[in-house]
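A single protein chain has been removed from this complex, and every other one stays in its place.
Let's turn to chain A:
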Amino acid sequence: MTWIHPLSAEVEETADVLGGKAHGLVVLSRLELPVPPGFVISTEACRAFLRTGRLPSGLDAQLAAAVAGLEAATHRRLGGPERPLAVSVRSGGSVSMPGMMSTVLNVGLTTEATTALADETGDLRFALDSRLRFLTGFASGVVGVGPGSLAGIDRVLGGHDTDTSCLAEAIQVVEHLIEERGGGTVPEDATRQLELAVAAVFSSWNTPRAKTYRELHGIPHGLGTAVTVQMMVFGNRDQRSGTGVAFSRDPSTGEHVPFGEALFGRQGEDVVSGTSLTEPLSELSDREPAVWSRLLSALTRVEEYYRDACYVEFTFEAGELWILQVRPGRFIGRAAVRVAVDLADAGTIGRDEALLRVSPQDLTHVRTPRITTTEPHDLFTRGLGASPGVAVGQVATSAASAVRLAAGGPVVLMRPETSPLDMHGLAAAAGVVTARGGPSSHAAVVARSMGKPAVVGAVSLTVDVAEGCVRAGGRTLPEGTLIAVDGTGGEVVVGEPRVVTSGSDPQLYRLLDWADDVAGDATTDRDETERLTSAQALLRSGDACGAPG
């Protein structure tokens, strides 16, 4: 049984075997885009592991051979005393389950290898930062140390002014925690670290959270996850390193401009976890022009391949770009309509395919009010849309002032995060913005339950209750300033911007005209959803009226 496949252009196995993430990496290799060398342990091995509780027989020998191959390709040794190889160990099933399973990074950084990495790079701080990242990943992913116990450690990570003694101290704290929680001493054998990490990723398929996710989304429990093992590329290497995520088009408007965020001097987990202050993607064009131009051409290549807007995760190490993940963009609402129409206009897809790509839910989303024509200088901060709709009102920095200001008109409550003590302020407010948290935070759940537009995780926002003001991007707004919040796109805008609702979307008109052509029915009193779905039904049955596109 072949349990392990290389991440190379020649691999022919499907995403069912390789998992979606590894399959995307194979696609990237075929497109000759920069992918860190590595291999993937198949979902079949995971299924065997889940049946028996141990790694299947023969896997250890194949793993040793795969590691030897990776060592030869990189001219490094896993956990070696010179030119050490460190690897990332990531989950990735055939169906995406974002954030549900474990990942262990920087595997192979034994104490000795960490010293070797410091010698090789002449940068002890970087080596210790990487070792600490390995230990925290090992503690949470392999040993099951809870997030409460590890809180505080992430504050030590990634700060280029963090001194080495501080990192060394944090390393001891985590080592101690691992021992205390029954993890024994952290193996100084890099191969053993890798085996434990692989088993931990397999096991994470069956955490209660992952099981719940599958129940809710109708994903069969028997699929299992693949494990991707790749040479680490270090976004925390220096100030010419970093990490980020990018869309080939703006996911909130569908406009054909790259969109995303970058984080300098950090590893990828810091972006996804939303714990750190990210910069707009375009910051790369000034600071790392070579990375920027390679990223733009990579986005063009993957769009050509997928014939759709795309999403990539990337890391750059000392000015060199690496792509770590790719998938289609999965845009919704107005953005989905615009991308479909633009791609049809460009001849990338036919009009019939454009019609089939837009779902009736997208039309519902088009009817959600959105902020439009934002001048860049009006954008105060940006977070994640957590509850759709637009709210315009005066800034309030506390529940008490929200209640007070609400007597004179609508209010937007802006908080670091929300607690039950903010509930009456939320009740009084027209919309809410929080600096922390994701779309599944308490603030997001409460805002949705009250039907109020909400933006969460606006990481550049600081709320100064004592001074009664909010700050972001070098600007300060006192309480009472008029701002607008878009709970779909996550924009927070100064003043009262133009807001669009359905009926003013040129791309939607054109798409619906195409739908009428297909249906051979131009009666205008039919509603938009009916016009779309009747065309889709005809296209699916092969009974379309004309031959559009």
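Going forward, contacts are C-beta pairs under 8 Å (C-beta built on N, C-alpha and C of every residue); 3 or more make two chains touch, one makes a residue touch a chain; residues count from 1.
We adopt the following convention: contacts and distances are computed from a predicted model.
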item: Protein name as given in UniProt for the chain not displayed, "Transcriptional regulator", "TldD/PmbA family protein", "ABC transporter permease subunit" or "Spermidine/putrescine import ATP-binding protein PotA"; value: "Transcriptional regulator"
item: Which residue of A:326, A:428 or A:455 touches the chain not shown here; value: A:428
item: Options A:2, A:419, A:476 or A:501, residue touching the unrepresented chain; value: A:419
item: Per the touch definition above, residue among A:50, A:166, A:296 or A:445 touching the missing chain; value: A:445
item: Residues from chain A at the interface with the omitted partner, ascending; value: 96, 146-149, 208-209, 212-213, 215-217, 330-332, 336, 359, 361, 364-365, 388, 399, 403, 406, 416-417, 419-424, 427-428, 436, 439-442, 444-446, 448-449
